[in-house]
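All protein chains but one are shown in place.
Moving on to chain A:
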Amino acid sequence: MTTQTASFAAAKTHGLAFILAMTVGVALLTVSGMAQATVLHDAAHDQRHAMAFPCH
């Protein structure tokens, strides 16, 4: 029983870890590839073209 509870708890923590990693990942990609704010766009411009993000 204890083992089962522990593994449930572990699975839940892992689930949160995956969600956290994906959220941070999407946030970084939004900044580096998607956001259209001029400052960001200009700074990331060459990299966006090189990585084939849909730029301006």
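Here, a residue touches a chain if its C-beta (ideal position, glycine included) is under 8 Å from a C-beta of that chain, and two chains touch if they have at least 3 such contacts; residues count from 1.
Everything below uses one rule, namely that contacts and distances are computed from a predicted model.
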For this session: Pick from "Phosphate transport system permease protein", "Electron transfer flavoprotein alpha subunit apoprotein", "NADH-dependent [FeFe] hydrogenase, group A6" or "Cobalt transporter subunit CbtA" the UniProt protein name of the chain that isn't shown here.
Result: "Cobalt transporter subunit CbtA"
Problem set entry | Residues in chain A touching the chain absent from view | 11, 13-14, 16-22, 24-29, 31-34, 36, 43-56
